[in-house]
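The structure that follows is given in the form of structure tokens.
Missing here is one protein chain; the remaining ones are kept as they sit in the complex.
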Amino acid sequence: MIPFNFVYCRPATLEQAYEAFGQLQAEGKNPVYYAGGSEVITLCRAGSIAPGAVIDLKEIPECRVLSADREDLHFGAARTLNDIKESRLVPLLTLCCGRIADHTNQCRITLGGNLCGTILYRETCLPLLLADATVTLFGGRGLHAVPFQSVFDGRMQLEAGEFIVEVGLPGWAAQAPHWHIKRTTNEKIDYPLVSLAALCKDGRLRVALSGVCSYPFRSAEIEDVLNDSSLSIERRVEGAAALLPEPAYSDVRGSGQYRVFVLKNTLQTLLEAFSNDQI
Amino acid sequence: MAIGESIPRKEAWDKVTGRAQYCDDLPVTGLLEARLLTSTCAHATIVRIDMTRALAVDGVKSILTGDDCPELFGPLVQDRPALARGVVRYAGEPVALVVAQDAPAAELAARLIEVDYAPLPLVLTPSQALADGAPLVHCPVNGYKKVVTDMYPEAGTNIASRYKIRKGDVQAAFPKCTAVVRQRFALPPSDHLAMEVRTARAEISADGQVLITTASQAPYTVKKQLAEAFLIPAGQIQVKVPFVGGGFGGKAPVVLEILAFLASRSVGGKAVRLSIPREQDMASAPGRLGLEADITLGADGDGLIRAAEMTYWLDCGAYTDIAPNMTKAIAVDCTGPYHIENLHCDALCVYTNHTYATSFRSFSHESYTFCIERAMDLLADKCGLDPLEFRLKNAIRPGSLTPTQVLCSDSLTGDLTKCLTGVKALSAWEGGRAVPIKQDTVRAMGVACFWKSANPPTDAISGAMITFNSDGSVNLNTGVVEMGSGGQTDLAQLLAERLRIHPDQVHVVMPVDTRTAPENWKTVASLTHYMAGQAVLRAVDDLIAQLRQNGAQAFGCPPDEIEVANGRVFSKKNPEDFIAFKDIAQGYQSPLGESIGEPVLGRGGFMLKGLSLLSPETGLGQTGPAWTLGAQVVEVEASLKTGSYRLISASTVMDVGRVVNPALMHAMVAGGMSMGISLASREAMTYDAQGIPQAPNLRSYKLLHIGQEPDYRVAFVETPEEGSPYGMRSYSEHGIIGIPAALGNALSAAFGRPLVSLPLTPERILNGLEEGGHDPV
Partner (left out) sequence: MIRYEGKTVIKLTVNGSVHELAVRPSDLLLDVLREQLGLTAAKPGCKNGDCGACTVVIDGWPAKSCLVLAVEAEGHAILTVEGLGGTAAVQRAFVEENAFQCGYCTSGFLMVCHALQTQHPTLPEEYVIEEWLASNVCRCTSYEEIRAAVGRLYPPEDAP
């Protein structure tokens, strides 16, 4: 039960959604965009947020694309993790979507919702960071596509009223060698201690991480060390683990120290798999 | 006939069609809604409660605080207010209760109540609570009204009660031991996590009739406690319990019923529904105990245990509830099922600023068994013996004395030797050593034994009533709550066996209504088959006697010539000439229209006999009618590098006296094992340094999900318990008891280090679980 009420809007077009946002804001309703709803409902019930309006983006056709054209693969922001998983368009994205929450919730949680969530893991960002994804936004500047990395620094950087329409991945991302390793405290369905996604592009390993720090990231420094074939695997692992952008995250699921330990094991597994594939 | 058959649960189709109604499934129209505000501090003085903003919410009818309820509650000692009075003693303690027209208003208002707290120093473990100068959770600890006599609070301390076992002469025995181990253990509290969140409803009629509808394992206790606390004649209180969505002991205490009553009383008796969210169910309502232990065991050169000295400190949290009895239960069975002549044990119930504890599946046995069975492995290792062989050598046997000096017999305790040899075969036991299977990976097995007696009041009662339908089938009405443990189906089978009819012909009244069902102490302690079962058998005997009377009149012969079987009444001399139940159960009408005999109504009652309180100095006495024992093995595959592990198999061989329903008993035992694995591998109520629970929700407090379970293997030994219906023993709780210990033993073997705490997560395994332990001496 959500103890307070809100206005519910279900726009049919991008323009209606953006206009509704402005209108509701002008009415003092403090609106939020809404898609799968799992996080908004949870936070409302817990009393963490109390929006006066929710704008449901699920029925806007542009937010529901799921297609491959000659160059790119397109994933509408209102597509569920399960839709994306079952489409099997990009194997690494399929793997990441398949390990977020549980299957039933994967049938509700959307790509856009996961990327914009307040829960810190946002694991769908990992393949996007690795594959030079573009993201199409709608807002004050109309419909525009930008590199995903330019609007994501651990969380989405959106202007007021702006929302994600779709994400585009280049075709090569679907063919590239890839790995996803997720480690949890011990129950399989849980937030990650370490969620590692990796893609191989032009013989070089790209790596993005969630769970280790308080936000997901891809780090050039870490990739440099991991790709330094002059070093032993052990040295590369140690080197990479020393380059976290902030001290490892610590909570009831695992201490920072333990997360680093798990990270090292995960990187070792990755590098061993990578070097085996190289041979 | 009926016994030994795997019939489905009597309520099976109700549960797969959504027809089974649980408390919160009853209609909600016409009910006011109540919500709780709970404490955000673990130990603090309440400085101010400001309800101004809350009272301004539309639809709010009343807001109660501790000032509105001076009564104190508790089944053993009355130490707990319904709503905190002046001081809060745990984070999550109910502070205010809002009643409103609808749920949103009640919830909003609860969020708008402002409470200022002045924090007090706190204690979060028994060690902290017993340290010199520790802050006191209750002062004075011995100032409360006792409900029972065997409660021994120690003035000026946090000790709520202490139980002593003194047997033989440990002082003399230890020096003769050639192998001695000593180990400390520390187990955190956890939660029951029944899938149904607790809830209760109350209404009070204009003439003072109180109706409580609740998810409770103890409807008659609800009635009794409300009657006593609020000075209401018990007959004016009616308690109804529909299906209960899991109890595991957590729904035995009277908690929400009191609050619902207060809520209804505050609005002129209108019907009120009290709902709490899962988060409050975990942090506010009572959970599972924590335990610390210090165990010393000594064995001679033959590997026979000669002496044991042990202290257990039960973390009961902020209020005692039933925890002193759980402390006593630990003392009663403290050694596990082993022959030990010289024993010194102190079991202490200690207040802390945790959520208070109540009964949990197996009544503390899963906790102390972890400690004693881990110590057994340490001693086996020191003696150079296979852990399973070591247990066989020391197994309790006829002629042994239990810790409270009850003389063992096969009937009283069952046969541990058969269970151990059985589990050895069932698990394909390959010794207690790690077996390398690939790089950094080993396989290992751990064994643990368990036993459990019960700790009911010495005068606990049960009753049963049986009526006939016009088709000759019967209705069984007892006060037993259906919460998943299958007691009602067991009872139906006992009835069918005794009356010699098919179990299909037995209809069971599932919901309990204290106005219509005969009193049943509580649906706890796995005693349904024993207590209600005896009442059922007596009710069947009563029924048969009445059928004989009717038959004797109908056939014109003495009653003892009449036989009752297969739904028929007939003379032994001429079985071919019979009257079907349907024609004689409501009296008999002769072919000439003459009415003969009387309608048949069976009734049976049962009161426990022969139990005693324990001697305060030595523990001498008997608390339960008998024991159930067994042996369990867990097999793991462990990664030495990462601390992670996979469960391969889990085996249980239990002496259940008599297998009544093979499939259901298997499922019940496997379910208990599953709970034990979940508990031991991942469950803990985690508190921060200020005593605030860190994960009171199912997102963070992870239960075992499908896909991670081992291969479950269950087998039974049948050593009948004399005096119990058809020789059955208690079995429904017991699957859990030895599993945490067996897992701990397997992982200790796998990782080559003594694990002395729970839960056994990879991180804690790698850290060596230093909190509770030091090396064995």
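Here are some notes:
Going in written order, the chains are labelled A and B, and every chain counts its residues from 1.
The criterion applied here is as follows: contacts are C-beta pairs under 8 Å (C-beta built on N, C-alpha and C of every residue); 3 or more make two chains touch, one makes a residue touch a chain.
Worth saying up front: this structure is predicted, and the values here are computed from it rather than measured.
Partner chains of the missing chain, restricted to those shown and counted over the full complex, are A, B.
In the complete assembly, the contact with the undisplayed chain comes from B:Met195, out of B:Ala172, B:Met195 or B:Ala425.
Although one chain is not drawn, the whole complex shows that of B:Pro277, B:Gly446 or B:Gly479 it is B:Pro277 that touches it.
Of the candidate positions B:Gly671, B:Pro725 or B:Pro759, contact with the hidden chain is made by B:Gly671. Considering the complete assembly, subunit B touches the hidden chain via residues 8-9, 11-18, 20-22, 24-25, 27-28, 193-197, 243-248, 277-278, 483-486, 663-664, 667-668, 670-671, 673-675, 697-699, 703-707, 709, 712. The omitted chain makes contact with subunit A at the following residues, 1-2, 4-12, 16, 20, 36-38, 41-42, 44-45, 54, 56, 58, 82, 98, 101-105, 107-108, 188-189.
What we mean here is this: only the chains that are shown with their structure count from here on.
Distance between subunit A and subunit B, defined via averaged C-alpha coordinates, is recorded as 44 Å. By the touch criterion stated above, subunit B contacts subunit A in their complex at residues 103-105, 107-108, 111, 277, 641-642, 644, 681-682, 686, 694-695, 700, 702-705, 707-708, 761-763, 766.
Only residues 1-5, 45, 47, 185-190, 252-255, 258, 261-262, 265 of subunit A touch subunit B when the two sit together in their complex.
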